[in-house]
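Let me begin by presenting the structure, written as structure tokens, before commenting on it.
Below, a portion of the complex is reproduced, with chain positions unchanged.
Chain IDs A and B follow the sequence of writing; residue 1 opens each chain.
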Amino acid sequence: MKLITAVIRPHRWENVREALELLGISGMTLTEVSGYGRQKGHTEVYRGAEYDVLLVPKVRIEIVAEEPDVDGIIQAIQSSAATGKIGDGKIWVSPVESVQRVRTGETGPAAI
Amino acid sequence: MTTPQLAAVAAIDPTATAAGDTAWLLASAALVLLMAPGLAIFYGGMVRSKSVLNMMMMVLGALAVVTVVWVVVGYSIAFGDDVTLGLFGDPTQYFGLKGLVEADPEARIPGILFAMFQGLFAVITVALIAGAIADRTRFGTWLVFCAVWTVLVYAPVAHWIFDFDAEGHVGGWMANKLGALDFAGGTAVEINSGAAGLAAALVLGKRLGFGRDPMKPHNLTLVMIGAGLLWFGWFGFNAGSALGASHLAAMAFVNTLVAGCTGLLAWLLVERVRDGHATSFGAASGAVSGLVAITPSCGVVTPIGAMAIGVAAGAICALAVGLKYKLGYDDSLDVVGVHLVGGLVGTILIGLLASSDVAAVDGLLYGGGLDQLGKQLVAAGATLVFSFTMTALIVWVLEKTMGFRVAEDDESAGVDLVLHAETAYDLHAATGGSRPHFGGN
């Protein structure tokens, strides 16, 4: 079991969802996050003073997946989320030791 | 045609000029209309974010339905010639506002304007009830309730207390036979809606989680906007009830301002002493309590009397809103604690604080004896009992026939989404997450 975490542009999520559905992935958890990186936010003005907005809205996707599916998922996210401009985001993979479905108590692959 | 009520009022100040008085009544009627969205916003801020739209629709739905019913038959029941014992006006006399469409050169103010001004009082009264049964009622049934309750409860009570006898016209029993004083609706509006709210809350039962979850207001800035609009509109309600741009209207105006202010301060004081904190929700509620209590009395007391009434209402209502937790009825937005209790305070205190400098009688504290106090108690009690009983019956029948309360699952998912297929806010950056139905799927 692996956990794939992807940080992407908010308006690409719909694309990513479609790409993942083609792979048969139909479960994930989304969080609205703020990204800090090379991409800079717009400047805001307030009472004549300018402020750099350092944070940019992003969406974080978490998918628990079986090992063999991981590469396909990464590829799907990558190709559906990329715009080629700075700020497209990151994808990382970490190990998961066990997973369980709350409703039934099922564990392992059956749980996702 | 001559609206006898208007003739009676005209007698108060025969030197007044029609256009000036009409101008103030037009403005007042617009102000009272604003109380409907004001109440929608006030109540809307108080519920949880999953039912704010439903609450607003209940109020606007009341506005729409009651207005139509009032035009068709409500005004006639309230202000038509009495058909029996001062209890009920003739429903055919002004059916569809007939007889009021042509200008009457003798009327100091246009009859049709008076009719609609009164209609907006009916609107507010019905809309107030919605607060007692927030988050858990079916919208369609609510609209039916609005229509039925206007005809069977509001219009008769308005007839009792607002329809004065005049030459060639017999009005309601409270105003004429009993001689109770109610300048702008302590009985017909406040006690009436409060008692109805209590009955409806008892018959429909508590919200899921009542007493366990905080169920605190989801947006107190909305509550403040609503309270501000309500206060503004209340000047039309109270000072407009003078039916002219007169000294009496000015008096009612000043009292409305003063009592709202002392109501606010008294509520905050109770909170500060009892809980250690004065809250913004308390400020809004305290102002409204003072306004409720000054509604019947604004045209019969001095500004000093208004101060006292505001203080009494603010303090008593602040204590009264806690009762629902003790007694276990879920009057969700405190229609009972604020409108029933505040209406009782204001209606009864007339018996103590009426001043012959302003009105025709003196209250007990101004040397006027117990007489007026007795009349006020009878009027308050009769309204309370009638309204409570009738409402309990109507709600019970609607629950048994059409169904009035939503299913448990729908209540916990939230009535906005389930009944109206909407959510109030979408403030997020990630606008994805919904998919249009294309073609037939």
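Going forward, contacts are C-beta pairs under 8 Å (C-beta built on N, C-alpha and C of every residue); 3 or more make two chains touch, one makes a residue touch a chain.
Source: prediction; values computed, not measured.
**Q** Across the whole complex, what number of copies goes with each label?
**A** Counting every chain copy in the structure file gives A x3, B x3.
Methods note: only the chains that are shown with their structure count from here on.
**Q** How many angstrom lie between the CA centroids of chain A and chain B, rounded to a whole number?
**A** Whole-Å distance between the two chain centres: 52.
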